[in-house]
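Below: the structure, in structure tokens.
The complex is shown incomplete by one protein chain, all other protein chains being positioned as in the whole.
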Amino acid sequence: MATELVKVTINEKTFDVPKGARLIDVCRQNGYDIPSFCYYSDLALQASCRMCLVRIEKMPKLQTSCTITVTDGMVVTTQSEEIEKAQRGMNEFLLANHPLDCPVCDRGGECELQEMTFDWGGLEERFTEEKNYYPEKYLSPMVANDQQRCILCKRCTRVCDEWMGEEAIEAGGRGAHTVIGTYMGWLDCSQCGNCIEVCPTGTLLDATYRHQTRPWELAQTISTCNFCSDGCQMSLGSRGGELMRVVARDRYVNGINGEFLCVKGRFAHPFVNHEARIRTPLIRYKKGGKLIPATWDEAIRHVAERLDTIANDHGRNAIGVVGSPRLTNESLYTLHRFATELVGTDNYTVADAFSLKSFFANLGAPLATHRDIRNAKTILLIGGEPEELQPLTGKQIRQAVRNGGAKLVVANSVRIRLTEQAAAFLHIRPGTEDAIVLALADEGTSSLAAQKTGLETKDIDAAREILANTAGDVVVMFGGELSREAQAILAQLTFAAEGQRVLFHPLPLFNNSVGALDMHMLDGAMTASEMLDACGSEIRAMYVAGSFLPQHLEGREDALAKLDFLVVQELFETETTATADVVFPAASYAEQDGTFTNNDGLVQRVRQSIPPLHQAKADWIILAQLAKELGLDFGYEFAPTSVFRSIAENIPAYSGLRYPLLKDESQPVQARYNIGQTDVSEALTAVRGSVEALANEGDKIFGTPKVGHELFKIGNLTDKVPQFHLLASGNPRPETTAISPLYQITVK
Amino acid sequence: MSTQITQIQPLSQPVELGVEPATFSPEVEAEIDRHLAKYPIIRSAILPLMFIVQRERGYLDPPGVLYLANRLKLRVTDIWEVATFYSMLHTAPIGKYHVQVCRTLSCKIMGAGKVTEHCSKKLGIKVNETTADGRFTLSEVECLGSCGTAPMMQINFDYHENLTPEKIDQVLDALP
Partner (left out) sequence: MRIEAIGCEPLQLRRVHLENSRSLDVYRANGGYEALKKVLDSMSPDDVINEVKKSSLRGRGGAGFPTGMKWSFVPKDSPKPKYVVCNADESEPGTFKDRYLMERDPHMLIEGMLIAAYALGARTNYIYTRGEYKYLIDIMDVALDEARAAGLLGEKILGTNFASDVYTHTGAGAYICGEETALLSSLEGLRGHPRMKPPFPAVSGLYACPTVVNNVETLTAVPDIIKMGGEAYQKLGTEKSGGTKLWSVSGHVNKPGVYELPMGYDDMEKFIMEDCGGILGGKQLKAVIPGGSSVYIMRADQIIGKDVRMDYEGLVAAGSSVGSGGFIVMDETVDVFESTKNLTEFYKHESCGWCTPCREGTDWLVKVFKRIDKGGGRPEDAQLMLDLCDNIEGKSFCPLGDAASWPIQSAIKRFPEDFKRRLQANGDHST
């Protein structure tokens, strides 16, 4: 779609720029630097810092370039004595009440006010009066606050409102006594810390990183988050083999998430250097005995022998191989080869919450990228809870609606927070998500679906109406509630409309759930739960890279104990290692190179920020060594690049990919899944059957889940971060906010 | 089930607010409803409602704030951000009688300083202080539109103009 161009003259040079573009952007894109604090693209205009002043012909007084949209023939001056004086004046005003304590400020060295002052500030300091004073304090376990440094650009309040939809932090007071804060001074929100990220000064600070290093002492490594499937790009700041902090500040990183991160991505990293990390290989020489440190050679040899005997005694299929959806593609690919080529078992899988196999098998349209979501015209969300489980997706949806005027259609058994933005909310009975998919695929079933979901037919028709009347992009999202068949039907959905494009956005739970599928780890004969049920009978030994999820072990607590032999690769001791015979120390995402594939199908780089801790090794290296011991050489010469090359050669969707092609996170590369028509008539019959079998009445779930009910859940990793225990226990307001809220708990 | 935009309860409130929302008599509730009825968007009623809560509870205390948040379908921090912007709204306790002496130019040149001084002496408190018995709070405020009848003070909502020391004494002594 070609945009109309207009002529704009800036400092005597004329440019053709897109009609309706913002003057400040136009100037910057054409090399005229314009200072600003409050302007932040894709947030509501503020025009309060008054730094971005320019002179426009035929306009009285200086104008704020952040509020001006260019018009044809506009003549602009961005540099002159008058403008410079004004900008120096503004900067001087901002510094008037700003303490000059940069040497002790965590932001020192990456502070926009500091930089602006060097570039645009006045030289002599004329403000000799007393500065307004506010004490430092904590707003939450994650957010520290030094009010004095605030320049009231209100980026924080705007991201909290527009990105997060939480409006947890606001401006209070008036005039020179305006402060950023909350009622009662305690911040109860999802603790994403994006207010910290966008703060140009040291006003809002990472409480977990307070006074630890100066920014310039940190080695910055661009990598991919290892929590949810959104795959945010982030900068790992390390010093001396220790991971000190995580930011998305896009001066370092320019990924799909811009400056956005969620509470886990930003604050849960301390697990990496936690002292509970498994340090050496461990062997349990006799059942019920203790795990005893061993050398790598000894442990590898031990495992090789035992697997060999079990294969000989019980057959190869008696050995189950299980991977974690947190592993890199490199490790999962190697694990698949380990299972199929070396062990030769049919029983391998990934311990994930649900499988997207039949969705991808029937994919009828491309996957949406997060940028596509932001620009969508209509978004259909069936099940799931992105604001808690895929926070970046949640933010993109919110902005699509608030800033982009998109329509959001939600079908969910719970009134999730995103329904605040919804144009249509189908409040269905729990477990009836399939019925909605059916009704959308086949109008004839509307009344059936209505009956089973507890809606009225007109509600469903209204939703279908919105979808059918959308010109532009419709993004279809879904969570783990859908059956295999419903996934297939959904993957083939279309809504007849002019100039419409359907895009899909699955909502798996883990950073590499999609990669695990691509690496064929879900082609095995059993699911994780089935495999646990088979322990001691069909399955006599198991090789687990990672751990099972609580929901797998629930009701099957003693399954693993029934095994003759259990090998686990892990960072920490878990329920899964409890009965393991051998445990290998695995390296975390921060200690290795590799790739994750996110829910956009983007293959993104994981980069080593610190050397492996203790004796830990990347999972794929452990497997390759074990394979060597058993007489098979994967031929990787122990370089992740060569593993990835092998992936590219054997996995069609990844063909032609190489690390160098993935090096720029601002140009992410999407895996090439094959897209096409498939016959889902059987699936339709099956789903109609299962929907008809649903009860005709049943209770609905009322109330909106509390912010953080999923994000703050304690898992194996967040368990290692004391702040998360405070959040998990309801983020209580401490007696005093003058010292770190951590004083409330004894850190183990 | 509704398919319109869903107005839902505040999602993000300070935990441990540790109080129940305030409750009011049917008469007051009716008064509140009358205000809400004036506007197409409920949030518009925030200032009138704040004055009512303040009148009923002395100031905007946590139960009052929680009440407002629920009634207006806002977050408590939204109440805070508005309450702290306006000089007539109080988020901290204040005297039963709020003695507000106008300090702006017309009153100043007509002797506002003496008025403040006299009140201060008589009440035994400095500006911005409250008497121990909680009866009086003394403040200096900006122009109240009595410049033609300066100097003046406002006690709660009542104007007292063309003030002389004698008149100030009468007014203050007459208060129940």
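To keep things simple, chains are lettered A and B as they appear, and every chain counts its residues starting from 1.
Basically, a residue touches a chain if its C-beta (ideal position, glycine included) is under 8 Å from a C-beta of that chain, and two chains touch if they have at least 3 such contacts.
Every value quoted in this text rests on a predicted model; they were computed, and no experiment measured them.
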One chain isn't displayed here. Which of the visible ones does it touch? A, B
Of the listed residues A:22, A:50, A:398 or A:733, which contacts the missing chain in the full complex? A:50
Sole residue of A:15, A:93, A:134 or A:673 that reaches the chain not shown, by the stated touch rule: A:93
With the missing chain put back, one of B:28, B:94, B:127 or B:147 would touch it. Which one? B:147
Of B:32, B:65, B:89 or B:138, which sits in contact with the chain we cannot see? B:89
Tell me, which residues in chain B touch the chain that this view leaves out? 38, 40-48, 50-51, 72, 81-82, 85-89, 103-106, 108-110, 141-150, 154, 157-159
Missing-partner contacts on chain A, residue numbers: 45, 47-51, 53, 61-62, 67, 85-86, 89-90, 92-94, 96-97, 126-130, 132, 151-152, 171, 173-178
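Note that in this section only the chains that are shown with their structure count from here on.
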Approximate Å spacing (C-alpha centroids) for the pair chain A, chain B: 46
Which residues of chain A touch chain B once you look at their complex with the stated criterion? 165-174, 181-184, 186, 188-189, 415, 417, 419-420, 422-427, 454-456, 459, 462-463, 704, 706-707, 730-733
Would you mind writing out the residues of chain B in touch with chain A in their complex? 1-3, 5-6, 8-9, 11-17, 62, 65, 75-81, 84-87
